[in-house]
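Omission of a single protein chain aside, the complex is shown with its protein chains in their original locations.
For chain A:
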Amino acid sequence: MTTAVDVADLVKRYPKSRHNAVDGLSFRVRCGEIFGLLGPNGAGKTTTVGVLTTRIVPTSGKVEIGGVDVGRDPVAAKTKVAVVPQRVNLDRSLNARQNLLFHATYHGVGRSARHALADELLDRMGLAGKARARVDDLSGGQSQRLMIARALIHRPEVLFLDEPSTGLDPQARLFLHDRIEDLRSEGITVVLTTHDMDEAEKLSDRVGIVDHGRMLTVDTPSELIRSLPGSGTMDVTIRTNGLTPEAAGGTLAEIPGVQRVERIGRPSGEGGAAETRLRLYVAGETTELLGPVAARLHERTVTVTDLALGSATLEDVFIDLTGRDMR
């Protein structure tokens, strides 16, 4: 499979800064995949995307887009990339459709092609009724979609989406996610930077987690989650029938494979009918522990009223790798 984005030993140190914003970062994005670039604030994501889109000059290292060395030939690189920034940077002197047309003209899209593409993209982004609207009159979601349409009109090979769903309502977010899925089927490579772990898990073929300017790990979301120790959970709701919740928890913690037991929520119900919820963190396959857990509770005459299996999320992986401290 060919490589769309190749970052090798990238270093960026801003003037007057005491440490590297990007510190020897390397990763590859395959053609046609959706790649999620995750990391806490200040991890170096924006700087990396800035270098990839020719706006930031790296201190050292090599960056290629579709085989073009970005540092050596930024003009050729710019024909291959498109950027949808977090902040609206649409041309306020032009209306929605003109924003697309002029952008296409900068990129040398022929007259009839750009008119057809502009109409098609406005339609696809749900903006057909807004073609003549002034940019200032568009809502946040509409501006966002117009920026995506603008990015797509010159048929880029790689699309960079920076925090695309920040500030969008759930409907707009879903619409956006569907459009991003469409790009996959069209073979456009997408590099997505986001803090939204659900979004990254849902959309990305692979994610890379960056912190302190270095790549901590790159893999598919499911593989990353599987690799997390104690990644499975089992929530057990029990009626202890005389046994203290602590004793019930203690007896479950003795089962091989259970790493940790945590009491969640408050006890509910009255007197002897009081229900306790316990969460078991499991190292291996959670399903394999269903039998032992049920048997152990049965031995102690504890009534099980509910049993639910859960798995870790990408957020757990993220926190595990980057820590709980705020930046």
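One rule holds in what follows: a contact is a pair of C-beta atoms (placed from the backbone, for glycine too) under 8 Å apart; a residue touches a chain by one contact, two chains touch by 3 or more; residues count from 1.
Note that in this section contacts and distances are computed from a predicted model.
When the listed names "Transketolase central region", "Cytochrome C", "Acyl carrier protein" or "Transport permease protein" are checked against UniProt, the chain not shown comes out as "Transport permease protein". If you put the hidden chain back, the residue from A:Ser60, A:Asn89, A:Gln259 or A:Thr287 that touches it is A:Asn89. The residue touching the chain not shown here, chosen from A:Gly50, A:Gly141 or A:Pro164, is A:Gly50.
Within the whole complex, the absent chain has one touching residue among A:Gly108, A:Pro170 or A:Pro256, and that is A:Gly108. Mapped onto chain A, contacts with the missing chain fall at residues 14, 47, 50, 53-57, 73-76, 78-79, 81-83, 85, 87, 89-94, 102-103, 105-108, 150.
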